[in-house]
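Showing chain A:
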Amino acid sequence: MDNAGYIVTAFGVVWIGLFIYLFVLVQREKALRKEIAALKEDMKKA
Partner candidate 1 sequence: MRTRIFIILSAILLLVTIAMEMLLIPSLASAQNKDLIQYSPVFYWHIPVAWVALFAFLCVFIASIAYLWKRTPFWDIVATTSAELGVVFTTFFLLTGSIWAKFAWGTWWAWDARLTSSLVLWIIYIAYFLLRTYISNPEQRARFAAVFGILGFVDVPIVILTLFVSNQMHPGDAAFHLDKPQMIITLVTGVVAFTLLYLGLLFFGIHLREDAYEVSKLKETDGG
Partner candidate 2 sequence: MNSTQAISSAPLAVETSGVVKSFGNYIALRGIDLKVPAGSTLAVFGPNGAGKTTLIKILASIMRPTSGKILIEGLELKDNVELLRARLGLVAHQSYLYSNLSAWENLDFYARMYGLDDRSKRIGEVIDLVSMTGRKHDRLSTFSRGMQQRMALARALLHKPPILLLDEPETGLDQQALDAMWDIIKREEDGRRTIIFTSHSFERALAVCNDVVILERGRIAYKAQACTLNLDGLKQKYQECTAAVKK
Partner candidate 3 sequence: MKFWNSVAAIAWKDILSELRTKEIISSVLVFAVLVLVIFNFAFNLAPDLILQIAPGILWVAFAFSGVLSLNRAFIPEKEENCLEGLMGCPVGREAIYVGKALGSLFFMVLVEAVILPVFALLFNIAVLQSGLITVTLLATIGFVAVGTIFSALAVNTRAREMVLPILFLPVVSPVIIAAVKASAISLNGQSWSDMTIWLAIILAFDIIYLTVPFLVFPYVIEE
């Protein structure tokens, strides 16, 4: 791998890593929204 290859991989690694982390956070938020919705149903029913 020549010089530029290293740089691209380095930047790539960080960018991809950040997007994965952001994706994980967004997934957590979606799961949380689902739970809140489910809770609302229980509240209405109880």
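A quick word on the picks: all candidates are chains of the complex that A comes from, given by their letters.
Assorted remarks:
Criterion: a contact is a pair of C-beta atoms (placed from the backbone, for glycine too) under 8 Å apart; a residue touches a chain by one contact, two chains touch by 3 or more; residues count from 1.
Quick caveat: nothing in here was measured; it's all calculated off a predicted structure.
Within the complex, chain A makes contact with only one of the listed candidates (1, 2 or 3), namely 1.
By the touch rule above, chain A contacts candidate 1 in their complex via residues 1, 3, 6-7, 9-11, 13-14, 17-18, 21-22, 25, 28-29, 32, 35-36, 39, 42-43, 46.
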